[in-house]
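The complex appears here minus one protein chain, its other protein chains still in place.
Moving on to subunit A:
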């Protein structure tokens, strides 16, 4: 197997990896804040808001991500009446699916983080004269992030690998190019190359989160 062949494979696969990385970044950047808002909604005193967000999380976690992606890409346009306005670009539709799904998981991670914060932290900020908003943003959230960090890292690594689901809605990404080459050239080499590219991406991510954990050790 020549190195020229491997290089010729790498070009489209790295282009595919760009789609993977782009999806990953958009999904992370949008789903983490959305997840946090969901956590606040779940904990809200407004009962309707709390029930709705509970229901949302239940549906998003209780059905396969693949089903959700297929629904957004192919299901929405079939809704009578409004369907024709819901034909989205495949990549946009898939990204939307990832953001909505991952927000539910992040919401649960953050909820766990909030639960583990001692009520003394709220009381101490209150008797020191801080407002609820100040205590949330300056005392509670920084501690919650620290507690949630390992679980967020785990979920992010899962997200890198879940981007391969784009394959199912025919958005060309890393795995798509690997599969094409395997079929065309009748060799398993592209699969190994794809695996290595995924490993490099998850390694970078793991190292980044290890760095964050050290930075937020508070010792």
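Things worth noting here:
We take it that contacts are C-beta pairs under 8 Å (C-beta built on N, C-alpha and C of every residue); 3 or more make two chains touch, one makes a residue touch a chain; residues count from 1.
As a working rule, contacts and distances are computed from a predicted model.
This figure omits one chain of the complex; the name its UniProt record holds, of "Amino acid ABC transporter ATP-binding protein", "Sodium:proton antiporter", "Acyclic terpene utilization AtuA family protein" or "Sulfurtransferase complex subunit TusB", is "Amino acid ABC transporter ATP-binding protein".
Contact with the undisplayed chain is limited, among A:139, A:153 or A:182, to A:139. For the chain left out of this panel, the touching residue among A:70, A:88, A:130 or A:212 is A:130. Summarising the interface, subunit A meets the missing chain with residues 118, 120-121, 123-131, 134, 138-139, 142-143, 146, 216, 218-219.
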